[in-house]
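Input: one structure, supplied below.
Left out: one protein chain. Kept in place: all the others.
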Amino acid sequence: MAGNTYGKIFKITTYGESHGKGIGVVIDGCPANIPITEEEIALELDRRRPGQSAIVTQRKESDTPFIMTGVFEGVTTGMPINIFIPNEDQRSKDYSHIADKYRPSHADYTYQVKYGVRDYRGGGRSSARETAARVAAGAVAKKILLQYGVTVNAFVSQVGNITLPNDAYPIQTNLIESNIVRCPHGPTAQKMEDLIREVRKDGDTIGGVISCIIEGCPPGLGEPVFDRLHADLGKAMLSINAVKGFEYGEGFKAATMRGSDHNDAFVNENDKIVTKTNHSGGIQGGISNGMPIFFNVAFKPVATIVTAQESVDMEGNATSVEGKGRHDPCVVPRAVPIVESMAAITILDHLLRNKVYH
Amino acid sequence: MAGNTYGKIFKITTYGESHGKGIGVVIDGCPANIPITEEEIALELDRRRPGQSAIVTQRKESDTPFIMTGVFEGVTTGMPINIFIPNEDQRSKDYSHIADKYRPSHADYTYQVKYGVRDYRGGGRSSARETAARVAAGAVAKKILLQYGVTVNAFVSQVGNITLPNDAYPIQTNLIESNIVRCPHGPTAQKMEDLIREVRKDGDTIGGVISCIIEGCPPGLGEPVFDRLHADLGKAMLSINAVKGFEYGEGFKAATMRGSDHNDAFVNENDKIVTKTNHSGGIQGGISNGMPIFFNVAFKPVATIVTAQESVDMEGNATSVEGKGRHDPCVVPRAVPIVESMAAITILDHLLRNKVYH
Amino acid sequence: MAGNTYGKIFKITTYGESHGKGIGVVIDGCPANIPITEEEIALELDRRRPGQSAIVTQRKESDTPFIMTGVFEGVTTGMPINIFIPNEDQRSKDYSHIADKYRPSHADYTYQVKYGVRDYRGGGRSSARETAARVAAGAVAKKILLQYGVTVNAFVSQVGNITLPNDAYPIQTNLIESNIVRCPHGPTAQKMEDLIREVRKDGDTIGGVISCIIEGCPPGLGEPVFDRLHADLGKAMLSINAVKGFEYGEGFKAATMRGSDHNDAFVNENDKIVTKTNHSGGIQGGISNGMPIFFNVAFKPVATIVTAQESVDMEGNATSVEGKGRHDPCVVPRAVPIVESMAAITILDHLLRNKVYH
Partner (left out) sequence: MAGNTYGKIFKITTYGESHGKGIGVVIDGCPANIPITEEEIALELDRRRPGQSAIVTQRKESDTPFIMTGVFEGVTTGMPINIFIPNEDQRSKDYSHIADKYRPSHADYTYQVKYGVRDYRGGGRSSARETAARVAAGAVAKKILLQYGVTVNAFVSQVGNITLPNDAYPIQTNLIESNIVRCPHGPTAQKMEDLIREVRKDGDTIGGVISCIIEGCPPGLGEPVFDRLHADLGKAMLSINAVKGFEYGEGFKAATMRGSDHNDAFVNENDKIVTKTNHSGGIQGGISNGMPIFFNVAFKPVATIVTAQESVDMEGNATSVEGKGRHDPCVVPRAVPIVESMAAITILDHLLRNKVYH
């Protein structure tokens, strides 16, 4: 049953495979009269693009977006916006050696079982390349959110065991793009970069964590009891390739806390009701309370490694699989705009959902 | 915009408030010809019921379920099943003292902002009482899953800083109900119980973690790219009151691992393809691979505490709020059947979704 | 796959069978702060109630609605509203003679084939009794629409071959309830009543047409390309028991017309753009244009007749079926509030959908 659509009002449907003609997204329900250009979308895609720095995959793809429909004389018309990103490298021969093998911890086996057929070229649709379409839609969502004063900033907060030190807080979002890791704390970013280089030298990969802060979000977003704002943010994040966990506010740490420490007292600050602390992470009862929203997303290490690994082929015979060059040693630097995009799409969708009450 | 429905094929819509006539659930899309009785549903509700043990709230509610529709001559007919659970304690006077105040870290403020009105009696619909309706629906889902050989077992794996020791693994699910904490390791359960009693004596509350294992799940469940099986499990868990985090497989620990350690090698075991390890947690590419599925859910400490807390009233004036008796010092023992129910509903829904391919 | 929910924002889910404990509806997404009482709902149910006049079924049912949830201190809270209507006559013995037979042109056979089981008592859920739940929800929708200045009036425009004469136009909606047929033209109403009495004397039934006028609808409602306003109105009407056709504006007559006769010229009337004629029926390009919306709905004759009819039983053996008393000779007088309700729910749903643009 179709699972390629996300959102209820600002609805995105992504399509396309890693090595076919291209990938893209149809945005249905985008507000009208929003100015948007291919250049603005390209800026966000560049942050996700392969080959952007020394610590990511060196595949050459320019990821040029084409607005095919839904924009007329420079503004959105309320009609479906189809953004298409052609694939440049369509060589499928690189993948013939794994056409009948199941790569460990990839989606090869499960896709084959589910659909009875699969596009083995670079994982086909299960490739993280699909997320470029989300970033294109996210660029539109972020632009609209800005009109409402909402900003979405994600950054790398952990690579392997390297985490942000206390003096990195409060996060300086203007530092995020100052290094290739996208970590807003210079010395930590350097350590992370060193670790990633070391891991790559070993032909291995490493996991990490991306954190996200949403500021300026008005109170009232979120639709209990099931479509709580954080439940939809969680689903959005968990739908990204390689994500293994999601927590917001104090997250798993809250399990260790007492109510007297965790509760956020309400105070009246210049005729605005705010909380003194923000252990809740900006969401209470599933609805935003006007404080900053923040959450963490855990990524596993990339499954493609250079070392030979034990596996089976489609006939069930034991075999061996080894990755061939050009893969990311660590996914988090390039995943930052993906996290931002899915967060922006979710917040915008809920902002539009909330309009029916007013 | 309506958010009280969950599921696409096995769809549940819950209704009702903490202190009105009652709460309930309409299940639409339940398969026909399934034998189901009110007694079976009551058994699950008893596990969530207040007053069940010394470490939970001492409110007196029997939580008796009535199957109002959709069952004829003992079996489901494929028509909507409405299960109604009357409220026994409808006294609203207990809550007059908070009618115009916002309890810290409750949903009072956000509901007021969003809807412009709220049922202040016990939190109204934002009360965790709503989850009893989910447990009723979960009882039906679990019964159907059993016909497919799928079992869902949740248990308490952490209270405060007390966690399961290594020798608690592999989990003995038959021990879960052997103690009032629902922790499948006797000595740890005792420590957790002691902590909960101590916290209550302090008029305080404490958080915890519930873990869940799903066994017998066939490969092929999950609908990429957005409706990945774990994304829907995550959303289901995050939609439960007080949940702050979700992780599956290695979860946040995966962020620290290398690919060579995290990858699960495929092997052929008696003509069945399995993985040697299960770091993936039974899901790859968003689709179940036939291995056990497991995940963790973090719960914050209950917001209602006896101590006086700083807050504001509806006019924005500073005020003070203090909880009045009869609340849980720790939510996880009673939340175990809620986690199981939402997991069962999600898995059954995906199992039915997957039928369209065959 | 669940089909008991209608609407996207103002969502109704009906439940219940003809001879079980009762029927009802859960409204999810109802705006908050709307005053609503059981009495107001009962007024609409009375228009659909059996036994209301000499030309409808003489079954005795009072159809008393109970607001179970979602209303607090007299107003809606934005939470799900569950309205329950108990069944008074639950005697199933009346139906034992058809328990294993398929009544011609009823849903007995198709339900049995689809679900493998059915509630044979009075048709179970396929009974038109289900529509009482829609009328309850419609009462809420109509009340909200009134706040926006929108009125919905349906009436009987045809019974058998008796149609409204030209001098019945423009329709005087205040006359609709002046006779038991609900036809806003006295002399025609009398002819219709005579025909219905004659048909009943023959132990037979007769079809008819209900027309509906929606006034005060703002321009802009409707969501092309698939959720055109009239497409959703059409689906809503076709989902009512016994409906065989839907047309709006000139309807089937438009097939015989020339563009030069059918087109509606735009004119500026006191700074408001209106059309000189209204062949379009108030909807252009699937979106309301501010003119009155009108449509016709064709109902087939009730399938239950007194005469013996040829049929088969569940084993496929030839058998005979004959109706036992207490059924409507003509469904249209009682179906008027059903048409109004489904129209009101559809218009309100679209009015709320349209809010996301503003």
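List of remarks:
Here the chain labels run A, B and C in written order, and each chain numbers its own residues starting at 1.
As a convention for this text, contacts are C-beta pairs under 8 Å (C-beta built on N, C-alpha and C of every residue); 3 or more make two chains touch, one makes a residue touch a chain.
Since this is a predicted model, take the numbers as computed values, not measurements.
Shown chains touched by the undisplayed chain in the intact complex: A, B, C.
Among C:F66, C:Y95 or C:Y115, only C:Y115 touches the chain that is left out of the view.
The omitted chain makes contact with just one of the residues C:G122, C:G138, C:P301 or C:P333: C:P301. In the full complex, chain A contacts the hidden chain through residues 1-5, 9-11, 13-17, 20-24, 26, 28-29, 32-33, 66, 68-70, 72, 75, 77-82, 84, 114-119, 124-125.
Against the chain not shown here, chain C presents residues 1-6, 8-9, 14, 102, 104-107, 109-111, 113-116, 125-126, 130, 158-161, 199, 202, 204-209, 219-220, 222-228, 230-232, 234-236, 238-239, 244-252, 254-268, 271, 273, 275-276, 279-281, 284-289, 296, 298-305, 307, 309-312, 316-318, 353-354, 356-357.
For chain B, the list of residues touching the undisplayed chain reads 9, 29, 31-32, 78, 352-353, 355-358.
Note that only the chains that are shown with their structure count from here on.
Separating the centre of chain A from that of chain B, both taken as means of CA atoms, is a distance of 27 Å. Between chain B and chain C the centroid-to-centroid distance comes to 39 Å (mean Cα coordinates, whole Å).
Among the residues of chain B, those touching two or more other chains are numbered 1-5, 9, 14, 114-116, 125.
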